[in-house]
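For this view, one protein chain was removed and the others were kept in their places.
Coming up: subunit A.
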Amino acid sequence: MAAHLSYGRVNLNILREAARKELREFLDKCAGSKAIVWDEYLTGPFGLIAQYSLLKEHEVEKMFTLKRGRLPSADVKNIIFFVRPRLELMDIIAENVFSEDKMHSSRDFHILFVPRRSMLCEQRLKEQGVLGSFINIDEYILDLIPYDGDLLSMEYESAFRECYLENDQTSLYHTAKGLMTLQALYGTIPQIYGKGECARHVANMMLRMKREFAGSQNQILPVFDTLLLLDRNVDLLTPLATQLTYEGLIDEIYGINNGYVKLPPEKFAQKKQGEASKDLPTEPKKLQLNSAEELYAEIRDKNFNAVGAALSKKAKIISAAFEERHNAKTVGEIKQFVSQLPHMQAARSSLANHTSIAELIKDITTSEAFFDNLTVEQEFMTGVDTDKVNTYIEDCIAQKDPLIKILRLVCMQSVCNNGLKQKVLDYYKREILQTYGYEHILTLNNLEKGGLLKLQTSSRNNYPTIRKTLKLWMEDANEQNPNDISYVYSGYAPLSIRLTQVLARPGWRSIEEVLKMLPGPHFEERQQLPAGLHKKRQQGENRTTLVFFLGGVTYAEIAALRFLSQMEDSGMEYIIATTKLINGTTWIKSLMDRPESQAP
């Protein structure tokens, strides 16, 4: 089911198995038949841990979505609420419980908090007078969820906002806890590097927790050599830029959620179904995207411009493979051919799917709007006219393009210019408020608080220095056969990944100056290993680094890290962890404030 998790350098299936075990143990605590009431947000992440079959094995007979009013009837002994610890959800649960009591009385209630139980929520249930109705109140510590063979995410949507806008470090506590769990399964990570306030905070908590757990030291040979903690606010630029890898573009355009993407169905219509295919399917086509699919694993991280060639190459290979049948003469040969058929058919349908997706994306990437937008982004990244009001942005506002697009561009300009001049900043802000409504003043405030939008203080713009020192812009990015990470943005090398790259070789000491320009402290910590657990490295054996992005990471950045892992002479393999998989749009969205939605 999750074999792809174990193919990587680090077998992340261990983590998944540990999570599954805990889930089973909880389910068995509630003896008898069960119905689960889901906090809808959790179903996605849970799907990556356990399919329905596992739940069924443990007598889960019904599943509902948590909503107000009365629970649907189900002839089960136990009702289990799977919820995030949020006050508003507690109110709904209380309502469910209340209306339930009048109907039956024999059903047992349980709550499973994910990822942690919360005093506030329990108090709220108590205030509502239902706390006593629950037989079990438990927590399911699901901090890091394995997404792929080299990718872990906490799917903690509001992490960046909480950390930088609200000074709420709950997500960082969960991060530290998650890393402790990881170390319990994969051994103590001897070296910790970090950059940024949040990184520092997480490292401090980890070291503290290590002290607290001292004595129960695990005796596992460390799998990870290094942990690198990176604050998202060290590199605000990267997520704002449009990702140009295949996977990145799918995410930018259609949005990937918990490993699934929903696509417009037209291109996926079965062509065989007669000439008069009257009605096209209206349901969006849902596809799972991960490295379990061979073709996808191959092309996901390519620059989109190289995907076409890869697909046609693959098409040739597949049709050649099908042609083989003509050469199969003997019974043995035919048998062998037939045995390969399922694999080939899967490959063919995978190819068909991705060809369709590529066509969909191509329609967009070849549009003038996409091109213009990209041109402006690249101008900003290369430092062209970042200190003036940009005509393209002005035009976009005049055309009432989506607000998030505008915000992405304005923020990008601000970041690339180390802040905007008062006049420019006020001009943009006024334009946005007049065009999209004054309520967005709150959002603009948030962006300023988060540092995405800021006033240029008298100090000079240091972005060009950073760009030059870290070689963030590569004129000759090779999209087809990349030799540098800059291919993921067709020229721009993500700052976060450059930092990671430099750390591996030649080390951060070489870029002290630049590190000082970036926000937050940078640091190095060592964790003592128990005697006898020091790795004896084989000649030529790669080191493994866990890179943890606090506040989110984009698919393009992941692609860049995978590229570094695959480089022959890098000597380093990367496993990626993050609070949330993001792109510029979802990121900005998480920072927006909509007063209407707060209305009671």
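Assume contacts are C-beta pairs under 8 Å (C-beta built on N, C-alpha and C of every residue); 3 or more make two chains touch, one makes a residue touch a chain; residues count from 1.
Throughout what follows, contacts and distances are computed from a predicted model.
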item: Missing subunit (named according to UniProt) among the choices "DCN1-like protein 4/5", "Coatomer subunit zeta", "Vacuolar protein sorting-associated protein 16 homolog" or "Dolichyl-phosphate-mannose--protein mannosyltransferase"; value: "Vacuolar protein sorting-associated protein 16 homolog"
item: Which of A:3, A:87 or A:135 contacts the chain that the document leaves out; value: A:87
item: Selected residue (touches chain absent from view) among A:125, A:159 or A:172; value: A:172
item: Touching the absent chain when the full complex is considered, from A:426, A:524 or A:541; value: A:426
item: Selected from A:330, A:399 or A:481 as touching the chain missing from the view; value: A:399
item: Hidden partner chain, residues of subunit A it touches; value: 85, 87-88, 116-120, 123, 166-170, 172-173, 176, 201, 204-205, 208, 211-212, 214-217, 394-395, 397-400, 426, 429-431, 433-439, 441-442, 445, 593, 595-596, 598-600
